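Only a single protein chain was left out; the remaining protein chains are all shown in position.
Per-chain residue numbering starts at 1, and chain names A and B are given in the order in which the chains are listed.
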Amino acid sequence: MTDLKLQRVIKRYGDDQVVHGVDLDIREREFVVFVGPSGCGKSTLLRMIAGLESISDGDVHIGDTRVNDVPPGQRGVSMVFQNYALYPHMTVRENMSFGLRNIGTPENEIRQRVDEAAAILRIEPLLERRPRDMSGGQRQRVAIGRAIVRQPKVFLFDEPLSNLDAKLRVQMRIELARLHRQLEATMIYVTHDQVEAMTLADRMVVLRDGRIEQAGAPVDLYESPCNQFVAGFLGSPSMNFLPASVTDHDGNGVWVDLAAGGRLHVPRDASRVSRGDSVTVGLRPELVSPADDGVLSGSLDVVEHLGDQTLLYVRLGDDSTVIARDEGSSTHAAGDTVRLAFSDDACHLFDGDGRACPRLPHAAATA
Amino acid sequence: MSDATTGRRRADTGRIVTLTVLVIAAFLWLVPMIWVLAMSLKPNEVLMRTTAGLLPVPFTLDNFIQILNTAKVTRWFLNSIGVAVLMTGITLVLSSLGGYALARIPFRGARIMLIFIIAGLTVPEQAVFIPLDTMFASWHMNNTIIALVTPRLAVPFGVFLMMQFFKAVPKELEEAAILDNASRLKIFFKIMLPLARPALTTLGIFTFLYAWNDYLWPLVSATQENHYTITTGLASLQGNFAQSEGLGFLMATAVFASAPVLIVYLIFQRYIVQGIAMSSGK
Partner (left out) sequence: MATNSTSAPAAKGVADTERRRPRLSPDTVSGYGFLAPFLIVYLVFLVYPLFRGFYLSLHQWDLLAGPLGWTGLQNYQDLLTDPTFWTALGNTFYFVVLTVPLTTVLALVLALALSKPTRTNAVFRAIFFSSSIVSVTVVTLIWQMVLSPSRGILAQALGTVGIPPLDWLNDQHLAMLALVIATVWWSLGLPLMLFSAGLQQIPGDIYEAARLDNASGWRTFRYITWPALHRTTVLVVLIEIILHFQVFGQPFLMTKGGPAGSTRSLVQYIYESGFRDWHLGYASTGAMVLFVVMLIASLAQLHFSRKED
């Protein structure tokens, strides 16, 4: 049973169209993350679901109800804002009770729900305090508590962790994951941080310029990105892109000449490409490591020692830079000449339009 | 090294000189008011001989006692209080409601309304006091407290100030309340107003001062002596002060007329300074 359905949703500001016909089905109890660069429309989409922005065209259904014209407070959604939006002059308890009071919920039920939510989030000692007397992390919990109290069908989160410092962000991330399991609720989460997206999402929706680029489980998006944008967006450090041209192809894959020098055999479907086409080869840094028999060769520009790994920034023959990874502390130093190796399977192939060539059904043995 | 020390010494003497000049200037600035205050605390007979001296010696409270015994003066004072309190209270209500609507409610025609109201800031009271007087005259409502209060309620300054304030409140606060099923009225009373306390205080003080010190309109509208405010009443005393009541009495009336606004000023100074910054800055 679908809990939330977006059909051909469009958003226009005057003559300017910012969301171009989005279709999405969200299941009950899913944790869906809208992720993408600023201006991609993720917040706009969220706010349209909440009712804070009008829907220019298309339909939004929550459950069986079409909610386009339903006022925000009656859609069965709760929202957690980036800046918490707590009522500054009310205590935590009053903040959490406000919404229920407005719809005439009896006082003892309000009290009960507030106490329960406070227990889940461990903010009982804060109940009589005011927002200005609390830290950012505490305020965020209260904001979440206020959302829980209303027992919504869908929880909406608009970049809730952006205002917290790095350590607190990691902590809250874990709490949110735990909360999702505990409440068994449908959650839609907006963030520009792909790490947050990857770790929290059951399903990730990558947006760019008002369109869905790809939607699916984080691991799927990471390993099988459908285009260069998604490939480059996920993963840190981001994927290496090596320009190349096609020399030959058959049922086993595609042969390419790298602009940086060297020839590769990529076990990918060749239906999109022909001889002579310009293509891009994608390589995740964690799958590229220094080796004496490597295909690529270049000089080491920068070495970053991270403790558990070392990142090597290697300049290739055509002046492009490739990032490679070495386990633990590397002995290589800036200025060294290194050779880099990787398996053929690790290569992604993108055609001239940036679209990914799919993997072959069974990866043929590399030549 | 010696350059630095002489430099510092030069700066220090400069600072002392500036400070001395400022102290003298501030003292001279206050002299007129101190002098008047001193005279108000001296007996009339003494003042007839000489008005010199900044200290109230010989001291007497007779002038002030006489004021409290003079019905018309106390009556003026009460009129002023009535006008000021009413004007302040009603202005706060009208301005906060209107200011919130213009700042936060996306209603059709809001832009036009805003321009229409801001245009009103260019109209000086002197351009409308005559037609206003004819209006009240034709309703036979001159010499009433309503006539004194209502024209001033129309000044757009209050709405403008409150609008600026409400605009600065984060939009998300309102959105959270909308999601919490709060009606506009509820949002206004339960969330916006409590937050607006400092702006309301500032506006209230400005309005109170303005109402208390208003001269032209009360002069025109309240022609009967028992309807004068303390401001117009004081002016009416100036003509014949030498003859009847006495200089001390006149000075005491001036002090009496200024006391409330000066007290409000001393207590709420902070708000006045903030208010000026708020309305001029953005």
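FYI, contacts are C-beta pairs under 8 Å (C-beta built on N, C-alpha and C of every residue); 3 or more make two chains touch, one makes a residue touch a chain.
This structure is a prediction, so every number in the text was calculated from the model and none was measured.
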Sole contact to the chain not displayed, among B:Phe165, B:Phe188 or B:Tyr271: B:Phe188
Sole residue of A:Val92, A:Ala147, A:Ile212 or A:Val303 that reaches the chain not shown, by the stated touch rule: A:Ile212
Listed residues A:His20, A:His61, A:His192 or A:Arg359, member touching the removed chain: A:His20
Residue numbers in chain B that touch the chain omitted from display: 18, 22, 26, 29-33, 35-36, 39, 51-52, 93-95, 97-98, 100-102, 105-110, 113, 117-118, 120-124, 126-135, 137-138, 150-151, 153-156, 159, 184-185, 188, 209, 212-216, 220, 231-232, 234-235, 238, 247, 250-251, 254, 257-258, 261-262, 265, 269, 272-273, 276-277, 280-282
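Note that only the chains that are shown with their structure count from here on.
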Chain B-touching residues of chain A, taken from the complex the two chains share: 50-52, 71-74, 77-79, 81-83, 85-89, 98-99, 102-103, 146, 150
Chain A partner contacts - residues on chain B that touch it in the complex: 170, 172-173, 175-183, 186, 190-191, 194-195
